[in-house]
Each structure stands twice: as C-alpha cells, then as structure tokens.
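The structure appears right after this line, and notes come after that.
In this view, the complex is presented without one of its protein chains, the others remaining in place.
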Amino acid sequence: MSRLDDIAAIRAEFPQLSRLIHGKPLVYFDNANTAQKPRAVIDAVSGYFTEHNANVARAVHTLGEEATSLYEAARDKLARFVGARSREEVVFTRGTTESVNLVAYSFLRPTLKPGDEILVSRMEHHANIVPWQLIAAETGARVVPAPITDTGELDVEGTVALMNERTQLVGLVHVSNALGTINPVATIIAAAKARGIPSLIDGSQAVPHFKVDVAALDCDFYVLTGHKLFAPTGTGALIAKREHLDAMPPFMGGGEMIRRVSFEGTTFNDPPHKFEPGTPNIAGFIGLGAAVDWLEAVGMDAIAAREARLRDTMRAALGEVDGLRLIGTARERAAVFSFVVEGAHAHDLATLLDHEGVAVRSGHHCTHPTMQFFGVPATVRASLSFYNTEDEIAAFVAALAKVRRMLA
Amino acid sequence: MSRLDDIAAIRAEFPQLSRLIHGKPLVYFDNANTAQKPRAVIDAVSGYFTEHNANVARAVHTLGEEATSLYEAARDKLARFVGARSREEVVFTRGTTESVNLVAYSFLRPTLKPGDEILVSRMEHHANIVPWQLIAAETGARVVPAPITDTGELDVEGTVALMNERTQLVGLVHVSNALGTINPVATIIAAAKARGIPSLIDGSQAVPHFKVDVAALDCDFYVLTGHKLFAPTGTGALIAKREHLDAMPPFMGGGEMIRRVSFEGTTFNDPPHKFEPGTPNIAGFIGLGAAVDWLEAVGMDAIAAREARLRDTMRAALGEVDGLRLIGTARERAAVFSFVVEGAHAHDLATLLDHEGVAVRSGHHCTHPTMQFFGVPATVRASLSFYNTEDEIAAFVAALAKVRRMLA
Amino acid sequence: MSAHPSTLYSETVLAHNRAPRHCGCLADATHRGVAENALCGDQLALTLRLRGDLIEAAMFDGESCAITTACASMLTAALHGAPRARVGELRMVMTAMFRGDATAPGEFAAFAELRHHPARQRCALLPFDAALSALQPKE
Partner (left out) sequence: MSAHPSTLYSETVLAHNRAPRHCGCLADATHRGVAENALCGDQLALTLRLRGDLIEAAMFDGESCAITTACASMLTAALHGAPRARVGELRMVMTAMFRGDATAPGEFAAFAELRHHPARQRCALLPFDAALSALQPKE
C-alpha cells in the first residue's frame, strides 16, 4: 500500500496540475526542467512569510529564532534525505549551477596548473562544463570530454582510460537531463578514487526519482538543485566531504561566513556557514525542507517503482510513432525521453503540443555538446514524474499525432 | 492624501504585524535586518506556484512563457523604481552580498595588481568589506578604510584625500545599517569620478526608505537586496553601467549565461543574462516585482515623510532614557538607532525586550570595524519602517524601562 | 496571457513552411550573413545580391522551425527589388507588432500572434538578423 495508489489524491495536492491550458487539461511533461510543487511546500513558504518572517542566524528575538530553526531544520532534513555524513557537509546554494561554481572557484582553482585536466562527460549539462572552462581558461588547464556511445551511455572504459596524473577532477551527471541515461556513477567514483582523483556527481535529475545515498557513493562532491525536487527555485546544495570544506578557502565574502572582520585581517566561520555569505533564500529552503518531508512520507521507493512503470509505457508508446527517433536509448534510464520527428521542428512541435495542453521542452536542454554528438540542433523532451498518468501518456501521443498532421 | 494616513489599513496588509509574541502584540523594530511582507508580495509568490510554476527562459510552453514574462517584468519594474538607465543594466543576484562579490570577481579582480587600493568606509557592512579583502589577498592589493567621525558621519575630506592613482574602486554605504547615517554619496561619487575612479554604492538600506535615482547619482555600481525592500530573501540586484557589464568577463558559468557551449570554446550571452547562470529564485523575483508595485502605489515620498516623523519621535524618546548612549548621531539619518545601555548587555536587552513583544536586533550588525571604532562589542538596534507607529515607540520605551529594572 | 492556439500556425505560415520560396544559396551573392537562435540552436544563412543600394535577389538556407522558415520565405520575397534600408524598417515594424503597437504589412501580419509567445519572437526575427548581418560592413 502506497499513497501513490490513489493517484487522484496525490495529484490534487499539486494545484498547478488542475490548470487548463488553452482550455485543455494540462499534461505536464516538463519535469526535468522544473517540478510542480505540492501544497505542503507552497504552504510552508507562505507560512514563513505570514508567521515567522525574519532573517536567520542574526537576531535573538522570537521570529529570528523561529526562522533560523526552520531554515536549519531544512539542512537536517536534506542531509538525512541524501545520506550525507553530517549536516555540516551540506552547503546551501542557489542550485546545482552555483554548487559547481563553488567547487570550481574554491576547491579546484587555487591549485590548478597549466596542463591540468578536468574530465567531464560529453553528456553533461552546461552547469557541469562552463564553470570548469572558466577556471581552465584562467589557469591554463584543460576540460577534457569523456566519451559517450551512440546509445547515449557513458563509455566507461574510454572514460577511465582518460584518467591520468594530470586529471584534477572527474565530473559526471548521475542522470542525464537530455538523454535520460542513468550513469554508473559508483564505478566512475571508484575508478577515480583508485587514482587519487576527486569526483563530483551532478545529482540534479537523480534525487527526485530514486533514493540516493551520498555517503555510500563516497564521491567527494554531490550537487543538486531544489526546484527539480519539488521545492522552490533558487535553492540547492553542495554535499562535500568535510575535509574538503575545511581546507577550501571561502568563495564569496560577506556576513555570516566570517567569525571576525577587521581591516587588519578577517577570520572565517566553520563549514557550512563559511560558504553561505549574506542572507539566503530562507522561504525557499524552508520549502525544500517541506518537499523532503513530503517525499519521505510518500516514499522514494514507491516513487521509483511508479516512475519505472510510466517509463516503460512511454517508451513503448514512443516506439509506435512513425518517424520518431529517440535520442538516447540507454538500458538504464529514467522516464526522460528526448526525440526528434521527421519533417517537424522541435520548437514547432512544442508550441503546437502546448496548444493541446501538453507541456514539453524543446531545445538543447543546456547540453550543446550532447546535441552536437547526436547531430541534432534541438530535440523535444518529454520528462515524467510520479504524478503523471497512463492517461496523460495516451493524451500526449494523440496530441503528437494531431500536430504532426498540421505540420505535414 | 496618502494611503499611509490610514495606517491601520496599511498594517492590516502585513499579516505578520498582527502576531502575538509571548502573548504580547509584536512591535517589529528589526526592519534594517529584514522587512515584513505585504499580502501582495505573499500572494504573488504563491500565485506563481499555483498558477504559473515553470522555469524561465527555457521552455516555449504556456507556463514557461508566463513565468518568464513575470520574471522579466520584475526586472522592468525594479529598473524603473531605482532609475536605472535600462533594464539590461539590472543584474538579478541573491542579494547585496552576491552583487558586491560579482563586482569584485568580474570587474576588479582581473586587473587588480599588488599595491592597488580599494577604498571603503569604516562604516561598511561586511558585505562591502570581505569580498574586497578576498580579492586583495589574492592579488596583493589593499583594502583601505575611509575615515568616519565620532558622530558616525563620513569624513568626506579625509575620504577624498585617500583617493589616489592606486585607488581602483571607492565603495560606500548609502545608509548605514549600524548607525543610521545617510551618506553624501553624490559628493563621493563625483569626487571619485573626477579622479577616474569607479564607485560602488551599497543601497541596501536606502531603497526601502526614499526614492533613489541611480542614473542621476551616476555611480558605476549600485547594489541592493530585495528582502529589506519588502520582497522575499534571496533576491537582489546589481545595477551597473552597461559599458562595464559588456566588458566584464562572466563570474559563474552554467546555463542561460551562454550563447553556445562546446569543448572547443564557449561564447557568452549579453548582459544581464551573462551574469545570471542557472535557474534563479523565480518566485522571489516575482515577489520583488510585486513589492515595487506596492511601494509605488503607496509612494516613496509619503513613506519618507512618515518615516522622518517616526525618526524624530524615536530620537526624542531615546534622548529621555537615562544611561542610554546612541551610537551614531549623524545629522542626516534614517529611523535606525543603535545604542548601548549602562549596566545592561545588548543581548540581554534584546532577549528581554522580545519577552515584551519587541523585536530588535542586538550584536555587531555585520559591521565589526564600526563597532570597534566606537569601542563597543555590540549594540541594540531599533530600526523602524513606515508601518510602525508612535504607539509602538511608546510601548518600546516602556518595555525598555521594564527590562532594565529586571537586570539592575 | 495565453494565445489563441490556432492563429500562430495559420494557413499562411504553414503554407510557406511547406513550400518556402527562395530557399538555397545565391550563386552570385554579393553579401552573406548568418544568424543563430540560442534557444534551439537553429542557424539561418542569407545571401543577397546588391546593385548599389538596391537588393536584386535574396535567398535563405538552413534547417529551421516553421516560424523561421515561413518568415524567411516572406522576407526574401519582400526584399527582391527593395532598398537595403527595408530590412531594418521591416524589423522595427515586426518588434512594434510584438509589443502590440503596429501591424506588419502583408503576410508578415501572420506573425502578430507572436505577441503572446515572447520566447518564439526570436524565431521570426532570425531572417531579419541574418539579412542585417549580411548588410553589415565587414572588416
């Protein structure tokens, strides 16, 4: 018995899912872009504004203590949810993008030398490419692409072969947002570790879909973003080994990240606060805490099981569509499907599907190198979440047939 | 006739103001820390979640277009509100802290040399000190404190005298959060400009209280934070001259800030997007747009006039309290009062005032050097906003007398 | 906020998309320009033959969406025999139309519905930007 068995009740908790688009019921298949928010999250956010609004970590008055408790409780919840070794290892950031930049600026840049290499796969999101390019350009290091196969899977042997004494970091996406591929991150982390190379895993698309245990993975850095995890945008985390956080110099300066400031010299606070200068997105993180509570109540295993069924149904349905080419056909995959359709441009399909109430994303999905590899400028991407249904898949397929007729 | 004439109606728009603290009506005098939010802002935030929740600048579907329109409309509103020359000059950040770090990393650091100087006043918030210290430590530059007087005013002559050919930037707080001082920013900007030195003004405590016209000030950079402007935390802006934004290299890398990514080389987007990588705090900025609308409807001049009256009443009331020493007695000041009381520690006062329903801040207010200058470890700070009342001032004074008796 | 679905992909637009005019490359082009749509990665190349300030011929090339293709088809037709300044003028009318301040001439009016699709306005502007890039003095 899982709460997901009553999917109508679950869907009723997400106000947006009952919206009409152009007079048609919304079919929201853009979950890899951002997820819809349950009532529990929306209420936690407004409850903070109406009941506890105050700044954190600064004031000793009641509102300040309440806001701080709620904010720091979110850190405890997220730490438990992803299996962090301790709450101090959880640095709150604006999202995956800032998390990667933080590692680039504070961990790697100080020691990066000309000729050093940063190895990231060819299926990374721009957030796991561009920060490395920026510090590489500054220091004379190189960003090296790790190979992928025609099915959109990581070429594990080829990747391990590229690890060498110049490699300063290996970065890999846990689940590809463009291809749906679930990568063998444990294998890559272990291979890197065996060579003394730190690893960073981009879990943006993993944590919403199955149970992740960061301590068991034993990567040096795990990054994630809150808005794909049913929390507000502008929230995210870097989960890093304590030894790194202790050794890393601060990234941005300001209030909270210091112990004492003077013009003669400033001393810094302990992690995670050392990396959280200024006022954070308090409402957002309180929402993230509520999202994690909500997910745990529903159960990540039940979510994964339901999504596996939806994935298989969707996969079969797409297989029936003439002239549709799946981009990314990995065996281990999430319910994220990129495709192109003969004679119809991705953007036209997306706009016309929207006219039928179906929200999908079209474009490069912030993965230019992946698109280049597959020789397409853009794809349509349908990405499902547990709250989607078989009926929606049927509606999507019917809508797709209809809009193709229009464009033909 | 101003909407502020019916202050009960205005207060009713701020749900938090009717909260009870320890059974007593909340007297919220911690506005310089963070402001309470009007219903219009809270509703804009939840309305986004329930009606338009989607990512921005990415998807072509209806929800995506709606979210993008709302988000970008907030930029237009803020640009107009602060008198920016164009919307492209408004870079959205997490807050003042990130804005200053962005200027430090992208504008100053690339050209900073040993011996270079960054001139900031001794009354700056840590957010306008530590970022400069971090890049100074890296490049061999120096952060030079500009002098202040015993009344907590900027020593203008002394400050101008410190501007020289090594000075690469002058940073000044528009209104001091610790002292309440309103600084003669136009004079300092002009003096810096005459010497070819770029200027950065920290407007965090200015924009909530009076009309600011960034174009007229003609500073190179103006920074602000949304949560003191009645918007959610985790929002803010850097308003910068377009020529600087064009010339500055990007700060953080990721999605949205790029035009095209490849392992051979990446090209960047135009400002302001070049400086906004990844998914932003969408709900927060939509709330910021609503806050600006709300403030314009009430009128910044009416707000300034009411706050001037509250300031004078408060000042007179504090003058009557035995053994109370005001820290900061500038002629030009906001309704922000820092003080110490003989025989009573700031934290004890703050906690005990809270027991009477009065929320004030105690501590160093993220201005260690200012506290050091005045020879106090910490002060109590009462900071008022237009929604505060004369009755609340009376309640505060009575509560202060009561808690002093307890501690005596 | 939401558009009327049927009007963006009007018969005019769909017909141009099915059978675009002036598709290909001018063999005797005097000017060539390219524009790219960051959103989808589409690239559009435009070739022009000018005599003095007069555009004698125009063709476009590239794989693009129906909006871009139809607009490129209309633009290349509209430019035949037009003065070079026409490109900029037309583009201004288009952006004014997207703000709701004007109606573009002739078939271009088919894109009025883009007012409600800000993310896709760039698709219709792409051919104009390729033409402007072609006409820009090159070092």
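Which chain is which? They are A, B and C, in the order written, and residues in each are numbered from 1.
Just so we're on the same page, a contact is a pair of C-beta atoms (placed from the backbone, for glycine too) under 8 Å apart; a residue touches a chain by one contact, two chains touch by 3 or more.
All values derive from a computational prediction rather than experimental measurement.
Asks: For the full complex, can you list every visible chain touched by the one that's not shown?
Replies: A, B
Asks: Which of A:16, A:68, A:266 or A:388 sits in contact with the chain that's absent?
Replies: Spelled out, the listed residue whose C-beta touches the missing chain is A:68.
Asks: Considering the whole complex, which of B:95, B:250 or B:363 touches the chain not shown?
Replies: The missing chain is touched by B:363.
Asks: In the full complex, which of B:72, B:218, B:293 or B:348 touches the chain missing from this view?
Replies: Checking each option in B:72, B:218, B:293 or B:348, the one touching the absent chain turns out to be B:348.
Asks: Give the residue, chosen from A:17, A:45 or A:59, that touches the chain omitted from the document.
Replies: A:59
Asks: Using the document's definition of touch, tell me which of B:189, B:327 or B:378 contacts the absent chain.
Replies: B:378
Asks: On chain B, where is the contact patch with the chain that was removed from view?
Replies: Within chain B, the residues touching the omitted chain are 21-22, 345-348, 351-352, 354-355, 362-364, 368, 371, 377-378, 406-407.
Asks: Over the whole complex, note the residues of chain A touching the chain we left out.
Replies: Touching the chain left out of view, chain A contributes residues 57, 59-60, 62, 64-66, 68-69, 259-260, 269.
Here is the rule we use: only the chains that are shown with their structure count from here on.
Asks: Out of A-C and B-C, which chain pair has the most contact pairs?
Replies: Spelling it out, more C-beta pairs touch across A-C than across the other pair.
Asks: How many angstrom between the C-alpha centroids of chain C and chain A?
Replies: 37
Asks: On a C-alpha centroid basis, what's the spacing between chain B and chain C, in Å?
Replies: So the centroids are 45 Å from each other.
Asks: Could you say which residues in chain C touch two or more other chains, in rising order?
Replies: 2-3, 39, 41, 117, 120
Asks: Counting only residues that touch at least 2 other chains, which ones in chain A make the list?
Replies: 21-22, 347, 351, 354, 362-363, 368
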